[in-house]
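Sharing a structure below in structure tokens format, with a few things to ask.
Only one protein chain is missing; all other protein chains are in place.
Note that the chains take the letters A, B and C in the order they are written out, and that residue 1 is the start of every chain.
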Amino acid sequence: MSADRADPGRARGEDWWSTEIIEMRPGMIRLRGYPIESLIGRVSFPAMIWLMLRGELPSAAQADLLGAALGAAVDHGPQAPSIAIARMAATCGVGINSAMASAINVLGDVHGGAGEQALALFGEIAADMDAGTALAHAVAAGLERRMPDGSGYVPGFGHRFHPVDPRAPRLLALAREAARAGVVGGRFADIAEALEGAIAARKGKPIPLNIDGATAVIYGELGFPPALTRGLFVLSRSVGILAHAWEQSQQDARNKGPLPREWLWSYRGPGPRDLPGR
Amino acid sequence: MSADRADPGRARGEDWWSTEIIEMRPGMIRLRGYPIESLIGRVSFPAMIWLMLRGELPSAAQADLLGAALGAAVDHGPQAPSIAIARMAATCGVGINSAMASAINVLGDVHGGAGEQALALFGEIAADMDAGTALAHAVAAGLERRMPDGSGYVPGFGHRFHPVDPRAPRLLALAREAARAGVVGGRFADIAEALEGAIAARKGKPIPLNIDGATAVIYGELGFPPALTRGLFVLSRSVGILAHAWEQSQQDARNKGPLPREWLWSYRGPGPRDLPGR
Amino acid sequence: MSADRADPGRARGEDWWSTEIIEMRPGMIRLRGYPIESLIGRVSFPAMIWLMLRGELPSAAQADLLGAALGAAVDHGPQAPSIAIARMAATCGVGINSAMASAINVLGDVHGGAGEQALALFGEIAADMDAGTALAHAVAAGLERRMPDGSGYVPGFGHRFHPVDPRAPRLLALAREAARAGVVGGRFADIAEALEGAIAARKGKPIPLNIDGATAVIYGELGFPPALTRGLFVLSRSVGILAHAWEQSQQDARNKGPLPREWLWSYRGPGPRDLPGR
Partner (left out) sequence: MSADRADPGRARGEDWWSTEIIEMRPGMIRLRGYPIESLIGRVSFPAMIWLMLRGELPSAAQADLLGAALGAAVDHGPQAPSIAIARMAATCGVGINSAMASAINVLGDVHGGAGEQALALFGEIAADMDAGTALAHAVAAGLERRMPDGSGYVPGFGHRFHPVDPRAPRLLALAREAARAGVVGGRFADIAEALEGAIAARKGKPIPLNIDGATAVIYGELGFPPALTRGLFVLSRSVGILAHAWEQSQQDARNKGPLPREWLWSYRGPGPRDLPGR
């Protein structure tokens, strides 16, 4: 408590910004109670992320699994709005931080929220199981809420572009491996696989687990709440956003637009007209 | 002064955020000293913008001229990165304010800074004239600094796309009209025209005044400093950014990318390879 | 249609970015069909905003009423997160556009969405009236949905700080005046006043119309849909955001924090600890 507590105004101001994350005095920085110099070089970057978000250090195996999920979603190419925005922004005369911010900002409910929604669904099913429902029944009930008439979208499954998203089976295998090693429980992997089977049965065709569903499995196994899933995705995709902003900035484009410079856009509004008599 | 000055901490905290712009007490809001209810409906929106930025109210004619310049630069179509970003962001599941923020954020030195740079140049020339240099000589000296070897870019002149930007002559005519009516002095219009002539003589072809140069003339005539020119451009372009974000949001696109959905991008990196032995 | 339609790829690319807002060819810019040089200096800035968002020009009286609402919400002081963020950002070494973007970005559901929610409520009540329900009954039904047990929050009414928000009665008076002059219909003003009365009766104390409710009345009278209300608020508050960013940038602060520089924050996390044995 740094305030001069004899000055109630200062104490009130300092309390307004209270936190459990970081403590500082001149020459001293502690994160969650650990002196920062004792952390640097001793815990991995994913372990630092975990400590900052959760308050306690993970085991090395937990940190590695987190790092694998973070590494899996770094990029999906310039057709993704976030990546395209990073590249265009990098040609507009702003710092690389601002190019990244414009891009990160669009990782919203549609572009960045599927993992959060998938983990929320997995969590509902897990809660049903905690209350005594069998996996198959809990999955069926969860699907019923998402696909009441057999159609509808289940977050974490299916991909517009990839018949099978190559990241998903690999991540699921890592989750299974971690479960076998006792690092995680394995329940979210079970739920995801049961969902995949049940969706295929309902749809009559495979709608496989995608990257959002697969990272949700891992984040859920590791105990992260759904809302943090989007935050973790931001940390992950920021890497691709930076890489693309950087690559673009090494070229000499100015005000890069979405289409080749000599193209325009189709205009479909009203034809030429005069101002009403005034 | 609202703080209980007997509490030095509170007073220090409140002083930390002191401003000359707005005063508030419960039931009272004053902008630059004017009760807000006396401003609403009595001064135009451009006059409010002026009051907020400059501290005093403009004349009606000054406010109209400011409004004309603000209205001129609202849009330049979806090939502009700012507009494209607004449209893509609107499909990503963020609020319309966030779609606008991602777009406004890229109005940087390259995409939004030409007006500021043009007005800085005009101001250098005006300062030379204040020191007794004739217009033609001051213009020549200013150009010499920008085009030492006859080539180079002069901010506010020339356009990649428009042989003549249709907004520029119209804005210049408004500035001339305002000068004839005594609303402004007319010096920045003189400087811009002299620059246009001198650039054409140096280049051997016309490089006409563009929208950035023309709005810089008006903002300069009205007494705005160069750095505010970019801020005014943001207010102006925000209108087009909002219009495009809104139009896009009325359609059903999800995660709109820069190219048609069935297209990819060209990959030019290394061919397929295996991880080094590990 | 600018594409060389003999090149199907180019046509497909140009159609991907089609719009009804702006048409361009070299030397030609048309907004909603009007040549831009015919608009500049002939229609006010609020009329340009209207044209861009709605597709048609407003009457002068409609544009003035829009301008009054836009002018009313420009600022609410540095305690508002948007304004504080603009000021802090201005000290961090980013362009004024980026300082504005960081601030505009937080005008979300809580900070910028009350007007949208208020107009949605007004619209529900208006729709009930269209279906034959009397004003008082439609208002009661609307309130019942928002305050089922007599408590709850009604968007557009009440203010944490102002017993009566001085902007609201002034804006409502302007709406009434415009209704008397036949500029608008007056129905949303009726609905807002009826709501105010009914809320007071339920709560046993006045919970007066606030700035969000009052601007929603005007935007609704003028025919804007609820979702655009937030966009209009962004245009309005951007003025205050720019003014504060500008004022701050004229001072010499670097990395301005929320509290006086010599203060810290209260730390409430775990006490000092050693890394677990590793």
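We adopt the following convention: a contact is a pair of C-beta atoms (placed from the backbone, for glycine too) under 8 Å apart; a residue touches a chain by one contact, two chains touch by 3 or more.
These numbers were taken from a predicted model, which means no experiment stands behind them.
Q: What chains on display are touched by the one that is not shown?
A: Over the full assembly, the chain not pictured touches A, B, C.
Q: Using the definition of touch stated at the top, determine which of A:L171, A:V184, A:A198 or A:L264 touches the missing chain.
A: Touches the omitted chain: A:L171.
Q: Tell me which stretches of chain A touch the chain missing from the display.
A: Answer for chain A: residues 12-13, 15-17, 19-22, 24, 26-29, 31, 35-37, 39-41, 43-49, 52-53, 64, 67-68, 70-72, 74-79, 84, 87, 95-98, 100-102, 104-109, 112-113, 161-167, 169-171, 174, 227-228, 230-231, 234-235, 238-240, 242-247, 249, 259-260, 263 touch the chain left out.
Q: List the residues of chain B that touch the chain left out of this view.
A: 1-3, 10-11, 13-25, 30, 32-35, 38-39, 42-43, 55, 57, 93-95, 97-98, 101-102, 105, 258-260, 263-276, 278
Q: Write the list of chain C residues that the hidden chain touches.
A: Output for chain C: 7-13, 77-82, 84-85, 88-89, 91-94, 98-99, 101-103, 105-113, 160, 254-259, 261, 263-265.
Here is the rule we use: only the chains that are shown with their structure count from here on.
Q: What chain is most central when centres are computed from CA atoms?
A: Per-chain C-alpha centroids compared to the overall one single out C.
Q: Which chain's mean C-alpha position is the greatest distance from chain A's?
A: Ranked by distance of C-alpha centres from chain A, the top chain is B.
Q: At the place where copies chain B and chain C touch, is the share of residue numbers found on both sides over half (same) or under half (different)?
A: same
Q: What's the distance between the Cα centroids of chain A and chain B, rounded to whole Å?
A: 35
Q: Can you check how far apart chain A and chain C are, centre to centre, with Cα atoms defining each centre and the answer in Å?
A: Whole-Å distance between the two chain centres: 29.
Q: Report the inter-centroid distance (CA atoms only) between chain B and chain C in whole Å.
A: 21
Q: Where does chain C touch two or more other chains at once, residue-wise?
A: Within chain C, the residues that touch at least two other chains are 13, 16-17, 19-22, 24, 35, 39, 43, 95, 97-98, 101-102, 105, 259-260.
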